[in-house]
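One chain of protein is taken out of this complex; the other chains stay put.
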Amino acid sequence: MGLEQKLGNLGIVTTKLEDVVNWSRTNAMWPMLFGLACCAIEMMAAQASNYDMSRFGMELMRASPRQSDLMIVAGRVSRKMAPVLRRLYDQMPEPKWVIAMGDCASCGGVFNNYAIVQGVDEVVPVDVYVAGCPPRPEALIHGILTLHEKVRGEKLRDNA
Amino acid sequence: MTTTKEFEFPLMDGTLDGMTHLVSDRAIEGDTVLLNMGPQHPSTHGVLRLLLELDGETVITCIPDVGYLHTGIEKNMEAKTYIKAEVMSDRLDYLNNMGNNLVYCLAIEKLTGLDVPERAQVIRVILVELQRISSHLVWLGTHALDLAAMSVFLYCFRERELILDIFEMISGQRMMTTFIRPGGLWRDVPVEFEAAVRQFIEALPERIQQYEKMLTKNPLFIRRTKGLGVMTPEDALRWGVTGPMLRASGIAHDLRKAQPYAGYEQYDFDIPTHTDGDTYARYLVRMEEMRQSLRIVRQALDKLPYGPVRSNNRKYVPPPRSELSTSMEAVIHHFKLWTDGFTPPKGSVYMAVESPRGELGVYLESDGGPKPYRIHWRTPSFTNLQTLPMLAKGNLVADLVALIGTADIVLGDVDR
Partner (left out) sequence: MDETLQSLVEQLKERFDASTYSYADEISLVIGPERMIEACRLLRDEHSFEMLVMESAVDYWPELKPRFHVILRLRSLKHNLILGIRVPLEGNFPTMPTLETVYPNANWFERELWDMFGIRSLGHSDLRRIVMPHDWEGHPLRKDFPLGYEEPQFTFNFDEIDLRKPYAKESQ
């Protein structure tokens, strides 16, 4: 209804190509299932009916990296898992973004020892960090909306 | 036929040589396919890697490769004082946070001989049983999701939100509450707690009815789960399986009845068992366990007494903040506990409770210092996962997904 009012009878709308591209990227960003530990449960709760993430375009979570654009690293990344994480990140097609969900993915969290990578940004470049142990589903959604704002501000030549 | 040269991912030590004793002879000839059901997979409930030797769709051998979530919790707890280490215990089996806290605190109380007041015992029981219900709800949601019943997943998480609201009301955190402390609880529950729990236990039975209506007589569900993964009672005992997997094979062993802790002997509840030992039997056992947990919570709520919630033993339990402005001893105890931490006597204990997955135990050894000298977590998922290769032989890959669901493993438990 809103779009027709703006268009009138013309059927033509003028805008910047960047805006259209970024709008389409944010409104249908498909996350890749990368739930590792406790944050995965909160991610599942964010996907469930109380804090529905489908309202923001993330209707499905794709298990295959080839079909997703967003990787939400939810949980602690151990040293054994780090090469797997990098490999999956490399398999995702451009454009891709990474959200580090939770304290363990952001900075190692409670665990400062031999087995946990201290922050997933040692393995993949991260766009948004969501704090919390585990972050509430609303915090995760806030992180996703922050990412949407970041994507809306991207220029075409960033991903060229 | 594919051989291991296709995997750049190191298998065990990079070649098939390292695993010839694990796979059947047909794999070495190249007759069967070696498939990697990798750490990232929608149905493995976490980061579990399974190496499957397949003949078409039938699994010949299944080799679990765990350790992708290894957190080094046992070593890290040795570097922290007892109270600071409790924070890490929440994050082991992340669906059973209260249970982990409880077993840790019970081990410390056994080691030090600390007393726990009556009100704290009753509230502990209520919280642990609510946690058991929430864990079984997640189990049901994800198990049904794997078997393509997605609406059950959404309903279960809706119920779970009610429980998480209660936890948030008492402690401020939805999951990792660290509410149960040595000597009792962190602090008293607010006034609205009893009403909220009562409202929850009135609402839940009909919801469980809803799930049963959707699944129990559903011919698709029965077709996929009946007769799958049968575990005989002798096998279960030999492999050290505990929890609903053991009870579905016919052995009525529940630590809440066999070696009661935290006042469980005062409550009247049944232990659901079943004789078939297959996936459908485990489903029935866990659904019935949810009802029995509700029964326990109702009895506990009815007998909730008034009184303190933390022990008075100031050598281990910090004094309430109101005392700090009036009593010098309180200030000294507070100072000692916050800087050094308490020092239990030298000794070692093993304490086990019944978690939703099986027997969760803590072996705690103290050398008289403020930090645990050695803490070992006997986690149920580690032992239960060992039976997966045995159960998966001869089944299809789709059945393997159902088997992982029925074993109810949580990878935080397995890898610690």
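Residue numbering begins at 1 within each chain, and the chains themselves are lettered A and B in the order written.
Criterion: contacts are C-beta pairs under 8 Å (C-beta built on N, C-alpha and C of every residue); 3 or more make two chains touch, one makes a residue touch a chain.
Computed from a predicted model, the values in this text were never measured in an experiment.
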**Item:** Given B:A148, B:A203, B:L220 or B:A258, the one touching the chain that is not displayed
**Value:** B:A258
**Request:** Can you work out which residue in B:P42, B:G240, B:G263 or B:P308 touches the chain that's missing from view?
**Result:** B:G240
**Hidden-chain contact residue, picked from the options B:E74, B:D188 or B:E323** = B:E74
**Request:** Identify the residue among A:N50, A:N113 or A:T146 that touches the chain left out of the display.
**Result:** A:N113
**Message:** For review purposes, identify every residue of subunit B that touches the missing chain, sorted by number.
**Reply:** 10, 12-13, 18, 21-22, 66-67, 70, 72, 74-76, 79, 110-111, 113, 237-240, 242, 251, 253, 258-259, 347-350, 352, 359, 361, 363, 365, 373-374, 376, 378, 382-383, 386, 415-416
**Item:** Residues in subunit A touching the chain absent from view
**Value:** 79-80, 86, 90, 107-108, 112-115, 118-119, 121-125
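Here is the rule we use: only the chains that are shown with their structure count from here on.
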**Prompt:** In the complex of these two chains, what residues of subunit B are touching subunit A?
**Reply:** 9, 38-42, 46-47, 67-73, 75-76, 87-88, 91, 94-95, 138, 142, 153-154, 157-158, 160-161, 164, 174-176, 411-412, 415
**Request:** Over in the complex, which subunit A residues touch subunit B? Could you list them?
**Result:** 33-38, 40-42, 44-45, 48-50, 61, 63, 75-76, 78, 80-81, 84, 87-88, 110-116, 133-134, 136
